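Taken from a larger complex, these chains appear in their original positions, while the remainder are omitted.
First chain written, first letter: the chains are A, B and C, and each begins at residue 1.
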Amino acid sequence: MDRPDLQGRKAILEVHARPVPLAPDVDLLQVARRTPGMAGADLANIVNEAALSGARRGASRVSQADFFDALDRVQLGLRRRGVIMTAAERRRVAYHEAGHALVALAFPDADPVERVSIVARTIGALGMTVQVPRDDRRIFTEGELTTRITVILGGRAAEELSLREISTGAHDDLGKATGMLREMVTRLGMSRKLGLPTLTRTVGSPLLGTTTEERLCSEDTAREIDEEVRERLTELYDAARRILDRRRGALESVAEALLARETLSGEEVAQLAAAAPARELAPSAA
Amino acid sequence: MDRPDLQGRKAILEVHARPVPLAPDVDLLQVARRTPGMAGADLANIVNEAALSGARRGASRVSQADFFDALDRVQLGLRRRGVIMTAAERRRVAYHEAGHALVALAFPDADPVERVSIVARTIGALGMTVQVPRDDRRIFTEGELTTRITVILGGRAAEELSLREISTGAHDDLGKATGMLREMVTRLGMSRKLGLPTLTRTVGSPLLGTTTEERLCSEDTAREIDEEVRERLTELYDAARRILDRRRGALESVAEALLARETLSGEEVAQLAAAAPARELAPSAA
Amino acid sequence: MDRPDLQGRKAILEVHARPVPLAPDVDLLQVARRTPGMAGADLANIVNEAALSGARRGASRVSQADFFDALDRVQLGLRRRGVIMTAAERRRVAYHEAGHALVALAFPDADPVERVSIVARTIGALGMTVQVPRDDRRIFTEGELTTRITVILGGRAAEELSLREISTGAHDDLGKATGMLREMVTRLGMSRKLGLPTLTRTVGSPLLGTTTEERLCSEDTAREIDEEVRERLTELYDAARRILDRRRGALESVAEALLARETLSGEEVAQLAAAAPARELAPSAA
C-alpha cells in the first residue's frame, strides 16, 4: 500500500476536516508533519479523535491541542503495529537513500535516478531509490555490473560517513551485492584470479523459491572465491565511500531535503548536489 | 500459568482460611513465604490439609504446626512434579536476573528494565527480566546490538562473579547471543575481519520451525567466522563481568531483594542499585 | 520383568516345594544360590523337574541330587535363551557396579546411592546402581555435571583396576559421558578453550527418536571440540581411577558382597566401604 507524502497528507487532512468547526490556531500542515507513515484511514481517524476530544472538553471548536491529543492516541496504536519509523530511523533512511542516489549520479553508465523517497511503502522497505534503466539491455559489461554494485553499496557508505555507525538497514543491499559479485567471479568469467571456469550453478525450482547455489568446485577453490568476493566488495565499498566523502555537502543537503520533503525527483537531487560545495581535497586514501 | 508472588499468596491463603477456625499462633505470611512457586489450587490444598491435620489431632482450632504439616505433604507432591525450585536454584536465578537488570541499567541505549522476577511462570523459564523497547524501531545500529548481547550475557556473568561457579542456567542466553553475533558477522556486514559479504542465509520453513542456517562460504571462511564470534562473545562477556564487578554491592542487594520479594519493578532495581556502594577501584583488568 | 534376588528365590522355592516330600539333605538356600537371574516360573520348573527326577529314580523323597539334576536341565535351556550371566560376567558386573557406587560415595555433591544390584532386570542391563536425586533441581553447576560424569566412568575404572582388562560392558556409560561433555563444551559455555558460543544444536523429532546433533561450526572448531572432550574425559576417568585405587579394599569387599548377596542398599555399601582399609599411600600420580 502506497502511503501519501507530506503534501498528500495535508490535502487528506483538509478533506476530512471540512465538516469540522476548527479553532483559528489549527494548522493542518503542522499536523501533517507529525504523521509520516500514516495512510488515509489513519488521518481520517485523527480528525475524528480531535473532534471527540473537543466535544469531551465541551468546546464549540476543535483546537490544535485537540489535534495533538488525537495524534498521541492514534500514533500509540500505530507504533504498536510497527508502521511508523522513529526519528532516528527516518534520519538513517534519509542518509542511506541519499547515498544510493549520489553514487548513481557519479557514474555516467549508471541507470538515471528517477525518484528517491523515505516514505515506507511496504513492510520491510523503509525507503527507496528508483532508477530507470537507460534501455532494455540484456547484456551487461563488467563495468556496468561494478557500477551497479557500487551504487548498491552507497547506502551503507553514507550511513557510515554521516552517522558514524553502521546499522542493520543495509542487510538486503549486502545480500544483493554479494550475489552479483559471486556470479561475476563464478559464472561470468570475470574473476581476476580464478580464470574462466564455471564454478557454481543454480539448482532447485525458481517457481517454488527454493533455488540454491551449487558448488562445482573444491574447497580450495571455494576459499579463493570467498577471498576474491571479499576483496572486491571492499574495493567497491571504498569507492562508494570516497565518492560520498568528496560530496559530503551534497550528502547533507540531499538527506536534509528528504527529511523535510520525504520524496525528491532525480532532477531535484541533481540540483541539490550541484549547489553543494565539492570538497577541494586530493582524493582520500581510504 | 502465572503464579502469584508473596503478597498474592498471602491473600489467597487468607481467602481460603476464612471459614477455618485458626489458633492464635497462625501466621499466614510465614506460610506464604514457604510456598514460592505454588498456584492458587496448591494453596487451597494446604489450608485443607492443615484443617484435616487439626481434626486428626482432635483440636478445635488449626495451629501453625498443622499448617507446617500440610506444607510438607503438599510440597513433597509438587517437588515430585518438578514445579518448585530448590533453595539453591532460587538463589542462582536471583543473581542471574539481577545480572541482566544491572547490565541493562549501565547502558543508556539499552531498553529500560520494567520488571525483574524469580517467580517461575512457565516450564523452563525460572526467572525473567522484562525490558520495554524504547520505541518500535526496525533498524538497529551495531552499538545497539552489542548492548543487547552484553545484557543477555549479564546473567551468566553475575552467576560466575557471585556464586563462583557457572551452571546450565545460561543455556538459552548463550544460544541467543551466539545467534545475534553470527548474524552480525555473516549477514550484517559488521565483521571486523570478514568484510561485507553475506556468508550465510536462512533456509527452511519458519512456519514449520525447521529453519537452518545455510553456509554460503568455504570451510576456511567458516573457521574465521567461528574465531570472530568466539572472540567478540568473550569481549562482550568480559564487559558484562567488569560492569557487575564494579557494582558488586548493587548485585548483592538486588539479588537479596529478589529472594525476599520475588518481583521488583525497574525503578526498585534502580533505587537499590543507587543505594549500593560503588567499588572505588580502578577498572579491573579481567 | 524384575527378577527376585537370593532371599526372594529361596522363598519362592520353599513355596513350590511345600507339597513335595524332601529328603533331609535338601538345602533350598544352596539351590537358590545357583539360580541367579531366574524368574518365579523358572524356579517352579526346577522343583517340578526335581520331583520328576526323584520319581524316575523310584525314590520316595526328592534329594538334593535331584535338585542339581533339575538345575542342570533348566539352566541349559535358559542359558540358550541368553537370560543367565556366566560366572565371569557376574564378577565383572559386580566390580563395575561397585565402581559406580564407590565413586558416588566419594563426592559430597553426588546423588546418594540407594541401591546397587547385579540382578539382570531387562535385556541389556546386567546390573544397576540406583541413585536418588537429592532434590528435583533443573539447574546444574559445572561441578555437579563433572561429578555425574566421574560416577558414570567409575564402572569402567573399576573393571580396569580389578580385572586388569576392559570390556564391552562400559559401552552405554561411554556414550552417556561423551554426550554430557559435548553438551558442556558446545552448548553450556563450559569449554576451557572454545569460549561461550553455542556450537551444536539438536535437530529432528525427539518423538520419533530421530534427533541428531547438528554442527554449527567449522571443521577446525569441530577438531577442537573433539580434543577438549577427549582430554576432559581422560581427566575425569583418571579421577575415578584414582579414587578407586585409594579404595581398593572397599572395591573388593563391595564387589564380593554383591556376588554373594546380589543386591546391596546404599547404607550397606557405605558400611562395607567404611570397614575396608584405606590405602595409606600418597595420592597416586596417574
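In this text, contacts are C-beta pairs under 8 Å (C-beta built on N, C-alpha and C of every residue); 3 or more make two chains touch, one makes a residue touch a chain.
For clarity, every value in this text was computed on a predicted model and none was experimentally measured.
Colleague: With 3 chains in place and all of them the same protein, how many does the whole complex in this file have?
Modeller: Identical chains making up the full complex: 6 copies.
Rule of thumb we're sticking to: only the chains that are shown with their structure count from here on.
Colleague: Please classify the inter-chain touch graph. Allowed labels: line, ring, star, complete, other.
Modeller: Line.
Colleague: With touch defined as above, tell me whether subunit B and subunit C contact each other through largely the same residue numbers, more than half shared, or through different ones.
Modeller: different
Colleague: Could you tell me the distance, in whole angstrom, between the mean C-alpha positions of subunit B and subunit C?
Modeller: The separation of the two C-alpha centroids amounts to 39 Å.
Colleague: In subunit A, what residues contact two or more other chains?
Modeller: Residues of subunit A touching two or more partner chains: there are none.
Colleague: Can you tell me which positions in subunit C touch subunit B when the two form their complex?
Modeller: Per the stated touch rule, the residues are 135-143, 145, 187-190, 194-198, 201, 203, 214, 216-221.
Colleague: What residues of subunit A sit close enough to touch subunit B in their complex?
Modeller: 79-80, 82, 84-86, 88-89, 92-93, 126, 153, 156, 163, 165-171, 174-175, 177-179, 181, 212-213, 219, 222-223, 225-226, 229-231, 233-234, 237
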